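Questions regarding the structure given below will be posed in turn.
Every protein chain except one is present and positioned as in the full complex.
Chain nomenclature is as follows: A and B, assigned in order of appearance, with residue numbering initiated at 1 for each chain independently.
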Amino acid sequence: MSTATTDPEELVDFDDAVLVAPNWKLVWWRFKKHRLAFYSGFIVILIVIIAAFPGFFSTQDPYESATRGSFMPPQGIHIWDKGPAFYAYAAIGKRNQTTLKMEWVVDEETKVPLRLFGRGYEWEVLGLFKSNIHLLALRNPDVDKPIHLLGTDRLGRDQWSRVLYGTQVSLSIGLLAVFLSTVIGIFLGGISGYFGGLTDMIIQRMIELLQSIPPIPIWLALSASLPRTWSVTQGYIAITAILALITWTGLAREVRGRFLVLREEDFVVAAKMSGCSRMRIVFRHMVPTLSSHIIAAVTLAIPVMIINETFLSFLGLGLRPPAISWGVLLQEAQNLQSVALAPWLMLPGVAVIVTVIALNILGDGLRDAADPYH
Amino acid sequence: MRPTLTIERCQLGSESFVNNETILSVKGLKTEFVLDEGTAKAVDGVSFKVDRGQVVGIVGESGCGKSVTIKSIMGIIQKPGKIVEGRIFFRLKQNEELVDLRSYDSRGEEMRNIRGNDIALIPQEPMAALSPVHTIGNQLVEAIRLHRNISKKEAEKVAVERMRQVGMPSPEERMSVYSWQLSGGLRQRVMIAMALMCNPRLLIADEPTTAIDVTTQAQVLSLLRELQSAQELAMIFITHDLGVVAQIADYVVVMYLGKVVEKGPVDDIFHSPGHPYTKALLASIPTIHTPAREELPTIGGSLPHPFNRPMGCPFHPRCAAFIPGTCDKIPPTLTKISSQHSVSCFLHSENLVDTQ
Partner (left out) sequence: MTDNSRSNEQLLLLEVKGLTKFFPIRSKGLRRKVIGQARAVDDVSFNIFEGETLGLVGESGCGKTTTARCIVRALDPTSGEILFSHSDRETVDIAALSDREMFPLRRDVQMIFQDPYASLNPRMNILDIIGESLLVIGGMKDRTKRSKRVAELLKLVGLRPEYMQRFPHAFSGGQRQRIVIARALALKPRLVVADEPVSALDVSVQAQVLNLMLKLQQELNLTYLFVAHDLSVVKHFCDRVAVMYLGKIVELALTTSLFEGPMHPYTKALMGAVPEADPRRKAAMVPLIGEVPSPVSPPSGCHFHPRCPHVTELCKTTMPALEEIRLGQFVRCHRAAELAAG
């Protein structure tokens, strides 16, 4: 019988990537198995790229209005014309003499040739430098009229480009607000859960108070109190702050609950034995253990924020024109007239739905991957 | 109707594995778990039988497949687990008929009846098996009435009687108590009462004393032994504790990595173990008789990963009597070393192979 107890050869040696994999890798491997979430991840990445470079994907300056081109329906792109081609048909507007409305018909005679990576209006790349390259551009910008993939609005502004710029604003408000509320939530939830006692009591009562106030009146009140004279940027920051201040409580509760459990874990006691200070225990041991849950919770919080922003702006209490966000765009589709006459004005809603669903599925997948036993 | 299996029909190969006293006979049971990472052969060709009034102890360390074995018998294997091979013969209570449990739908009516009436389980964690929102009395009465057609009043009487039988102090009062108000030992008594409710044929105890303290464990063990011998119950007792198995079992099955490495009467297993694993296991536990503060003999190495099972004999990488070229190539088979004692090891099969 072997009496060698401390044989260095003891470990069964099968070199597997699993053995040296840090936790995030394990999470990633589990996440990849969740097909739907994986594809949603791609969609989210695409949306994020669009949000980063809306100018590149747009076809026209989103602020440029055309008094004679209002309520144009979406125009299709054609890629076959007795052989490969890339063009759109021009649209001709005729004023209906009895209703005095512009009515648009497709002019199959006039083709507007298009090209990829062509030149168009100038846009700013991440605010750093300027470019005039666009994914989709007119081949002859000097001759042809611009095309409108998603039609135009009341003022003849190109809705495709506006939706893309709206993506930037709506997504970044969502991200920023979630980031802010995460920081507040982790900080207060962490303090509450780790220290317990009176600190915990005060923070918990504060959270309860905040959660007991109906959110809609509070939003309405806060947004209504924003001075009308504030610039777009000021309004943007204010809305972000309002959203964050109302929503941090949920995350704080979750973090506190997890901290309460973690505090009793042996490895936390062991960290104390190793001489770690409270700060080191919290940030080196406890927060990393929560990181994947936090990422999942954050991913699930972003769509809520987007909905909130859209909702506020839709009611005219969030961002206000000339700012462009999904909510502001949907505001255009608020009345029955535009829904009946220009149903394409509701298309920004599709962008909201796709983004929210993709983020939700992604968040679910991340949560499952982070914690397969729940 | 299912065909009745007679003893003659149960002669697979030359060896008879069923006699008139046999309650359960498991033959070549294989249960696998198919996961993305690979297939874990949790139970890999396990055979044993349990006779009337016999206590069979299944011992082994974590991952040896002892729990999966009994789950397979009861038909409660969860996905992605699946029984892929083997037969599970069981003698029904009502008509003494011998049936193959694998031929039933594990979620069907018949199998559910067998699980309630013929085979009963005492789980390791009674807390998980008892509902926290119903009183103990309610749960017992419900269990009785599920399998017996009697009035609520009568069922209550039976329940109190059973509680008294399992040594529950003041059973009438405990009827209106919730499971979380009871201590671990009392909860386990409730589980035993519940298991015995329908006079089962076969009692399966899955590490019933692992979660409770020594003095309470002694109480539960002596209660189980008492009830078992009084009612001539057949019992399978699963444990990792060699002490417990020595005290309660008549016959012992030693498992390692999903295989039976040795089985035999309890005295043979503890006093003339044949397999190096059994020997090493027995030597490695400190007892009242081992010299104090000296190095204990150990089994080198650690359990292999379930997807990475060794070739040949599963124990060979840790075995002190490892024969290169044999143990790591060919899987040994169970060989009889006395009428009831078999060992799966080349140390014992060589002679037999030579003489044949």
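The rule is short, and it goes like this: a residue touches a chain if its C-beta (ideal position, glycine included) is under 8 Å from a C-beta of that chain, and two chains touch if they have at least 3 such contacts.
No experiment lies behind these values; they were computed from the predicted model shown.
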Problem set entry | Of B:N113, B:Q247 or B:T326, the residue in touch with the unshown chain | B:Q247
Seminar exercise, completed: Of A:H134, A:R157, A:R253 or A:H285, the residue touching the omitted chain is A:H285
For this session: Just the residue numbers, please: which parts of chain B touch the chain that's not shown?
Result: 61-62, 169, 183, 185-186, 213-219, 221-222, 225, 240-244, 246-249, 266-267, 270-271, 280-282, 284-288, 290, 292-299, 302-303
Problem set entry | Residues belonging to chain A that touch the chain removed from view | 5-11, 18-23, 26, 265-267, 269-277, 280, 285, 288-289, 291
